[in-house]
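With one protein chain withheld, the remaining protein chains of the complex are depicted in position.
Moving on to chain A:
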Amino acid sequence: MLLADKYRPKDFANLDYHKEQATNLKNLTKDGEFPHLLVYGPLGAGKKTRITCILRELFGPGVERLKMETMNFTTPSNKKLEIMTISSNYHIEVNPSDVGIYDRVVIMDIIKNVAQSQQLNVNAAREFKVVILTDVDNLTKDAQHALRRTMEKYIANCRIIMCATSISRVIPAISSRCLCIRVPAPEESVIVDILQSTCKKEDISLPPVLAKRIAQASNRNLRRALLICETCKVEQYPFSDDQKIPELDWEVFIKKMAGKILENQSIETLSNVRKDLYELLSNDIPAGVIFETLLRELLRKSDVSIRETVIKEAAEHEHRLVQGNKQIFHLESFVAKFMYVYQTFMQEMFGDF
């Protein structure tokens, strides 16, 4: 098992950080009135871990008995769909965006299914079941609107816990019906501590310098930190302080691309960049992530005076990307815009000299 999976805390008592939040959540479960939840935060912050903790607190260890099932749906247009669900006796977890634009059907079907059947087990701790919806920020507007009524209607029999990276794409109608819980990414020092303790459990000696470096490289993503640590171990053990820290392939790739853009601004560059972008997109790297990484790289090299424009452009393009369909157009358009702004700036600079 990977370290990240092996030492994942299973209940509130074992959580390593955000302890105060943990106590609050624990108190929440004690009360009979348990609301709908919307848990959000960046990748690798521990959203899912907290959700499992809540479930365990609500229903006891029975929720850890998971089974995977494929559920079948039929859309109104008679298209057969199937979707993987993970469920226990007390809850069901599903990612509706797996079926793309038909997520509305999934949401309607699942919630109705779950809500219409009452908890059969008389001994169960709670009289409701829990539906976990992951990747809520990728839900279509239709699906979100379908959700809001059902959330109220079936509250007697089911609670919904939603999991999202950002709340900005969740319609206000939904977030207002939920208790929104933000799970911030752990601080670097926390990550260092966790790395150290984990390595201790595994009987690995991790030098503090390396731990710090790993924590920095992880970008405050705990999962990533643990994975980096494990990869380091595979690549070189015993550790040394100045060990090479493995990087993410796609991140390296985007950085290279940014280098190309900064080096030369012309149509040929755009043509090269287009190939790279296609490669990234075909690997299912989300366009938002590409935008973010690219912008970060470009900003590092660009002058303060143009930063504002560049950020504004990036934000605008990213916004339009979500509204549009063909991601390549938007990414390329941003690249072209940046090249134009950058080139104009450079020319002005050299013009002064």
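Here is the rule we go by: contacts are C-beta pairs under 8 Å (C-beta built on N, C-alpha and C of every residue); 3 or more make two chains touch, one makes a residue touch a chain; residues count from 1.
Keep in mind that, in the parts below, contacts and distances are computed from a predicted model.
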item	value
From "Ribosomal protein S2, flavodoxin-like domain-containing protein", "Geranylgeranyl transferase type-2 subunit beta", "Postreplication repair E3 ubiquitin-protein ligase RAD18" or "AAA+ ATPase domain-containing protein", the hidden chain's UniProt protein name	"AAA+ ATPase domain-containing protein"
Contacting the left-out chain in the complete assembly, out of A:R8, A:K112 or A:R148	A:R8
Which of A:E127, A:E235 or A:D303 contacts the chain that the document leaves out	A:E235
Residues of chain A (touch criterion as defined above) contacting the omitted chain	1-2, 5, 8, 43-44, 48-49, 52, 64, 66-68, 84, 86, 93, 95, 98, 134-135, 221, 223-224, 227-228, 230-231, 234-235, 246, 248-250, 252-253, 265-267, 270-271, 274-275, 278-279, 281-286, 289, 317, 320, 323-326, 328-330, 332-333, 336-337, 339-340, 343
